[in-house]
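Every protein chain but one is kept in place in this view of the complex.
Let's turn to chain A:
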């Protein structure tokens, strides 16, 4: 599968030694500088009409997520209805970008969002720990794609990454990427993801930055995932604390920016976990605009993985429309 690469990085992935040489040859991250820059950008004041636009943009970027052991088909259908029409009383509210569920609930979700343009993402590859064999991970991916998922959120093997076995991580990502394309095919014509206009399911690679220990590792993992064929890099599963943080997202945005400069290919970024308020969401949008550039202010290249965030965005939207503070009593419980 290494031979399928057409990027300038084909020779990098020929052996663990060459991958290691490349990843460790990336410039180190200045931790204090990254923290300070993220904190500085977070102080930007976005008000009135700009805030209104940011809220609508953020709503359109939300991957509405439910990843609980207690998820039921009914809960998933309710969440899908919310993703399609976040505020039933106000048709001017845009739909969310996607819903994100476990593989066994993909079919339910696909049915629920059919024809709306909302995509269905599924976590796969032994989410959230990623501790299983490659066969199982590939099979799980194939099943999710066959059920109609147009996006696959895979987790990397953090154990292998931290042990320095970069080739193993690389090959897993490449194998899952291949499974995303293979199993899609015929299923995708009537699936919700048809709007994407291509056959293969999009692959989001979850780095689980909370377990990677250093910012240098975040940069390396980002590059590794991009070279291996990921379409998106995602911060976290949401099951580990810390989940998404601004500095980590900054480093990932720098990585996709630099990758696009070298290859011309734009990779998306998805912070997930711990983004609960409109203020947080707007901070991320500022970070995107100032780091990767305005091209990334698009649901195809930037997503927010969240569940409770959507209600806060809706409440802020209502506050701007009515001039009075909104209350959670008037929004769905989910």
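As a working rule, a contact is a pair of C-beta atoms (placed from the backbone, for glycine too) under 8 Å apart; a residue touches a chain by one contact, two chains touch by 3 or more; residues count from 1.
The rule we apply is simple: contacts and distances are computed from a predicted model.
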Choices "Extracellular solute-binding protein", "Multisubunit sodium/proton antiporter, MrpC subunit", "Aldehyde dehydrogenase" or "Phosphoribosylformylglycinamidine synthase subunit PurL" - which one is the UniProt name of the chain not shown: "Aldehyde dehydrogenase"
Contact residue for the chain not shown (choose from A:28, A:88 or A:328): A:328
Interface with the undisplayed chain - residues on chain A: 323-330
